[in-house]
Every structure is written in structure tokens, then in C-alpha cells.
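Please read through the structure below; I'll follow up with questions.
All protein chains but one are shown at their positions in the complex.
Letters A, B and C mark the chains in the order given here, with residues in each chain numbered from 1 onward.
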Amino acid sequence: MAVLLDTWKAARSMVKGLGVTIREFFSPPVTVQYPDQRPRISPLFRGHPVLLSDETGKLKCTACMACARACPVDAISIESARGEDRKMYPRAWNLNMGRCLQCNLCVEACPFDALGMSTRFETAVDNPEGLIYDLETLAELGRTQPYSRVTVGQKLAGAEAAAPAAATGAGSREAGDSTDATRGGAAKEGEAR
Amino acid sequence: MSIVSSLNALVGSLPGFWSPLVSALIKVVLVLAFVFGNEIMLIWLERKVCGRFQRRKGPMYVGRPEGWLQSIPDVVKLLAKEDIIPARADRWLFVLAPMVIMVPAVALFVVIPFGQGWVPRDLNIGLLYLVALGSFTILSLFMAGWGSGNKWSTLGAMRAVAMLLGYEVPLALSLVGVAMVAGSLSLVDIVHAQERVWFVALQPLGFLVFLVAAAAELNRTPFDLAEAEQELVAGYQVEYSGMRWAMFFVAEYASLIAISAIAATCFFGGWLGPFASGPWWFLAKLYFFIFFFMWVRWTFPRIRIDHMMELGWKFLLPVALLNIVLTGIGLALWG
Amino acid sequence: MGIAESERLPGIITTSVKRVLNWSRKNSLWYLLFGLACCAIETPMAAGAARHDLDRFGMFFRASPRQADLMFVAGTVTEKMAPRVRALYDQMAEPRWVVAVGACACYGGPYRNGYNVVPGVDKIIPVDIYVPGCPPRPEAVLYGLLQLRAKVLQEGLPPDPRLLEMARAGKVV
Partner (left out) sequence: MSEQGGANAELVRGSGVNQGHGVPAGREELADRLAARLGVEVKVSGSDLVVEVPRERWVEVARALRDDPAVDARFFSFLTAVDGKESMTLVAYLRSLSGKLSLAMRTSLPREAPEVASLCGVWPGANWHERETWDMFGIRFQGHPDHRRILLWEGYPGHPLRKDFVDPRPERERVGPGDRPVLLAPWSSTAAAGGPAPSPSSGAPCEAAGGNGSRPASQEEAVPGAGEEEPEILEVNMGPQHPSTHGVLRVAVRFDGEVVRSVDPVIGYLHRCFEKICEGWNYAQIVPFCDRNDYLGAITNEWAYCRAAEALLGIEVPERAEYLRVITAELQRICSHLLWFGTFSLDLGATTPFIYAFREREMLYDLFESLCGARLLYGYLRLGGVRNDVPPGWFEEVERYLRVQEEKLKEYYDLLIGNAIFLSRTRGIGAIPAEDAVAYGVSGPMLRACGVNWDLRRDEPYSVYPRFDFEVPLGEAGDLYDRCIVRMREIEESIRIVRQAIASIPEGDVVGKVPRALRPPAGAEAYGRVEGPRGEVGCYLVSDGSPKPWRLKWRAPCFSNLQPLDLMARGYKVADLVAIVGSTDIVLGEVDR
């Protein structure tokens, strides 16, 4: 009898399983057909940092090296220069995607709102040179691609979350403090080097 | 039907010994066409069905809509793929195995009646022939596993043989009941014997045993012990690449068709239907069983080898014997 | 690799044969999952699952390198692992392609300066497509695969800029 009982139990469990799969069989697939369909990507998605420009199309970056120092993996390398208007500007600003952690620390460290995290993800290339983005590329991407600018302690208002390209990134007071903190720590580290 | 008769007439009109030869050739061509034609569809179908079970799309881009031509690039690619024979392998076994496995896979169809009079060769021992050939598959699996000279594949080969012992006997016994009721081993007679009622009604136990044993014969989950991907990487076919591997793949699907055909013939009345009997009924039943086996494959986890043995010897075998006894009694009373 | 390489055939035939072969190869890139680290969860695991379904491109998983055409190297390659990576690559049958998934496989990523880390898998095997990111999302890898399909389609043939443009624009070639 025990055998019969076990057999019955086993058979029932099998039928149950078949029932589950057949139910799924007749429900529609959940596949998002990239590339034919665009995937739903959160506006906060961290693709890679891009350089932002002001209304006049001029780069906001002042080559203060804050991002380069905050970057854990030395993915950012900057060559600064002094323009005729006595202002510092980046002559070269290279991002190495082969190292980037996409950790957002550079954006948080930037005191001039000159960096944003682009949601761009189509970064595959067929030669390693393509992994390194230079100043022009990043500036262009910063003008064309949607990006987000989340600083530490930021409250995400509806508008910012919905259209991060409009996010000013003016974080709350804590944001100021802790970004300073990051930079302070990094500065000390710089001395230690 | 008329096509067949006229064809037979035409062939029969040929002089002397030509007529059997030509008719045989024609039949061979037809059978091969049937098998490989279905293969191509099946491999695509399996991927689509699997996709649906998993809420995926499956192949989409080759042959819109729904990528129904997907198998063609696969085959062409495999044809042109580098053919590697490992240094450690036993060359002859390694090369022979894929060819050997093709033989039973195709030869099984010789005795399958596709419709009234649509049977390549109506052997009067058809059932016996099927069982004999079916177990033949294992030989090539063993050759492949052993010949590859790889430890995983050897394990796979061992499992294959162990399984053969496990399920081949119940499979044969489950068909004995059918033969008893039909009073013949010829598949055509068996189908004719089901004109009143399909044997699935007379042989429920036999059918269940057959179903399980057949699933095992197919080497598909939950019984894909011989190539268990997670355990033995790819089991007996680890070392095969390109066309040689493709032959295993093809053979697997050929036997899937064959087994489903046997099930349709022996238990579901072959080409017979409630109305308008004909090959289409056979095909419908065939694909129903194919779908069923896919359904099972994409639902269950893999059974363990020793549990498989227990299932075969301690459960299927007694049930099959019981079925025979009951059938005998039934025949004695009402036969 | 047989037919495609035999130069005895007249040019026009070889070209058309190559076209057919390339077409079928790009349409059935069966992959060998080389899951090393974090990226393996995103690709090919998540990429093979229901949401982004690699099988749509006729790609599915083979456990044995003998039957694989494409190797995803997803994750950090360490000095200790490098010989195995190389061995598996050697065991794949021609023609074969490699996609380096993730910053680590491309270039060493954050671990680049580690004493046990190979700075980019292209130090040990030739890489066809680099997909940066830490980890790259599955769509990024699918985009990389589009590039690879374009590349495969032109192998041994005069390069076709139109194809590359399509692939760059994220169209299925």
C-alpha cells in the first residue's frame, strides 16, 4: 500500500509540475526584443561619466582634478592648461572604459557640476583603442546623451528622477559636506603619494 | 491512396528484377525525406516550444516570422566546422559511432505504417524489429563514450549501458500486451486491430510503462543521464565537434519521431481517426507525442542513475508483467 | 575549415560559398559560457534568460568547447586561471570567436594592478569584441553581439562599411 501511496504522490507532483509549465506556455513571453525594441532603462542608470557644457556650449570642467583623485581606479586622466582668460581648462580629459567602475564617485566629487552619468550602454567596440574616450567624445556625448547627476544624500524629486538630464545635482547640505569629505580625504591621499 | 496504388502499378510494370529495386529505392528516398524534413522543423520547433515554456521568444531572426529557418544555418555551420579527432581517442570507434547511431534512427521507420497501405515494408515481426533496433542505439553511445578517451565521456558511456538494461526490458514487455491483444506483431495488423477501440483504452498500464521507458530511451531529461550537461559536461558527446556531433543531434530527434510514431501506432490507432482516417491523423498524433516529450523535458529535473535503475527494475518491470497477466486474463475471459 | 578555404575553386564560387558560410555562422553562434566573475551573472546568465533572450539570435549554450563557436570571457582572468582559459580556447573548433565581457576581461578593470590579475584577456587569446562595463548590462552585450555578427558576416570578404554602420546603429545585420 505504501508503494501505491508513494506512486500516487509522485504522480501528483509530476502532474502539478506539468501544470505549471503548461500555464506558462500559454502566457505571453516577457522578452524585450532589443535591438528591435528599446529596453526600459532607468534614467538613473550609470553608464559612464560625460563632460557637461553650459548654455554657451562651453565645458564646465575647470580641470581641478577632483574627479581624477576621487576615482578609485585611475580611469580618468586630465591634462590641465591655463587659457588666455587666466582660467584653467582641460586640454585632455581621457576616460578609460576598460577600468571604469561606474561607481559615480567622480560625479559626486565634482564641485562644478561639470560631470554627469550618462545612461549610454552601447559601448561595445572591436578594438581596444575604442575603450578610451577623449575630451571631444565625452563633451559631445554630454550634449547629446541623457544623463543623471546624483550627489550624495540627494533627495530625488519627481522631475529629477523623470528627466535626469534636467537634474541640477544641487544636493542637500549633507551632499556638500560629504563630497568635500571625499575630496578632503583624496587630497590627503594626494599628499601621501 | 490512389497515388500509392498508381505508383505501385507503375513500379510493378517495370521489367524483371527492376521493380522491387526501384520500389525499394523510392521508399528509401521517401522515408529519408520524411525523417529529415521533420528533423529540420523539429529542431526549430523544440527551441520555440522550449522558449514558450520559459516565457522566451526562441529563434526570431532567420526566416521571419518566428525564425522558422533557424535550423538551416545551424546545419550549414556544422558542416563547415573544423573536425577534431582527439589524440587520446580510439580513432575507429570515434569515427564509427556517429554513423552507427544513424542506422537505427532511420531504419526504425521501415515498419511504421503512415497510412492505409503507406508502409515501407510491412514486416510480420515489426514489433520485434522495433525493440531490437531501439536497443541498438546504446551501442553507438557506448562506442562514442568509450572511443573519446575522455573520463567524462566514459562515465557517460557506462551510464548509457546501465540505462539500457534498466528500461529496455520494461519497454519490450509493455509492447507484449499490445501484441497479445492484436494477435500479431505486424504494425499494420496492430493498427487494424484498433478499429473498434484504441489500445490505450485496453492497455492503460502498458501505455504508462511504455511512456516512461520510451522517455528513457530518448535520452532526454529527466533521463538524459548519458550526456547530463551539469554532471558530465556533455557526457558521451564531449569530444565531438562539427558534423560528427550533428549526427548525434539528428539521431536524437529521429528517434524522438520514431518513438512518438510507435506510441501513436501501438496505442493510439495509427492513421485511424473518428472520421476521415488517413495519414494526417497519424501526423497529428505523432506531433502530439513529440510535444508531450518536449513538455516533459522542459519541466522535470534529472533523475539520478541509481533511482533510474530502481524505477526500471522495481517498478516498471513488475507493472509491465502485471499488465501482461491482466491482458492474458482479459483475453481468456472476453477474447 | 574546409570548403571556404580551398582556393582551387574559382573566385566567384568561393566568394558566394563564403557568403553562405558567414551568413550561417553569424546566425548560429553557439556559445561556451566562461563564467569567471561578476559579469557571468549578467552575461550570459541574465542575457540567456527570459528578458533578453540570446536564443533569438540562434545562440545557445554548449557545455563542451568542441561544439562552441563563441567564447564569452566574462570576468577577471587571473594568472592562475589564464592557462585554463588558453586551454579551452585551444580546444574550440575553428572557426571561433571571443567576446570579452566586462572591464576586467577587456583591460583588467579595477583589478588591473593586482599582482595576480591578467590585464585583459587579449593578453592570452585574441579577442574580437570588447564590451566594457562593470558589469555591462545584457543589452550592452547584445549590442556587442551585433558588432560581432557584422564582423563574422564579412570574414574573408572585402569589408562592407554599410554593414558596420548598421551594426553601430544597433540594427540586426
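The definition used in the following text is that a contact is a pair of C-beta atoms (placed from the backbone, for glycine too) under 8 Å apart; a residue touches a chain by one contact, two chains touch by 3 or more.
What you are looking at is a predicted structure, and each value in this text was computed from that prediction instead of being measured.
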{"item": "Chains in view touching the one left out", "value": "A, B, C"}
{"item": "Interface with the undisplayed chain - residues on subunit C", "value": "33-38, 40-42, 45-46, 49-51, 63-66, 75-76, 78-88, 90-91, 106-107, 110-120, 122-127, 134-135, 137"}
{"item": "Where the unshown chain meets subunit B, residue by residue", "value": "53-56, 84, 86-88, 148-153, 155, 158-159, 221-222, 224, 228-233, 238-239, 298-307"}
{"item": "Contact set of subunit A toward the excluded chain (per top definition)", "value": "9-10, 13-14, 16-17, 19-21, 24, 30, 40-42, 44-46, 70-72, 74-77, 92, 94, 96, 98-99, 101-105, 108, 117, 128-129, 132, 134, 148, 150-158, 161, 172, 174-175, 177-178, 180-182, 184-186, 188-189, 192"}
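Assume only the chains that are shown with their structure count from here on.
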{"item": "Chain closest to the assembly centre - both centres taken as Cα means", "value": "C"}
{"item": "Between subunit A and subunit C, centroid-to-centroid distance (C-alpha), Å", "value": "25"}
{"item": "Separation of subunit A from subunit B, taking each centre as the mean of its C-alpha atoms, in whole Å", "value": "53"}
{"item": "Touching two or more other chains - residues of subunit C", "value": "50, 53, 56, 172"}
{"item": "Per-residue multi-chain contacts in subunit B, two or more chains", "value": "51, 54-57, 60"}
{"item": "Subunit B - residues contacting subunit A, complex", "value": "49, 51-57, 60, 295-296, 298-300, 315"}
{"item": "Contacting residues of subunit A [partner subunit B, same complex]", "value": "7, 14, 17-18, 20-22, 24-25, 27-31, 33"}
{"item": "Residues on subunit C engaged by subunit A in the complex (per definition of touch)", "value": "50-53, 56, 103, 106-110, 112, 120, 122, 128-134, 136-137, 139-144, 146-148, 151, 170-172"}
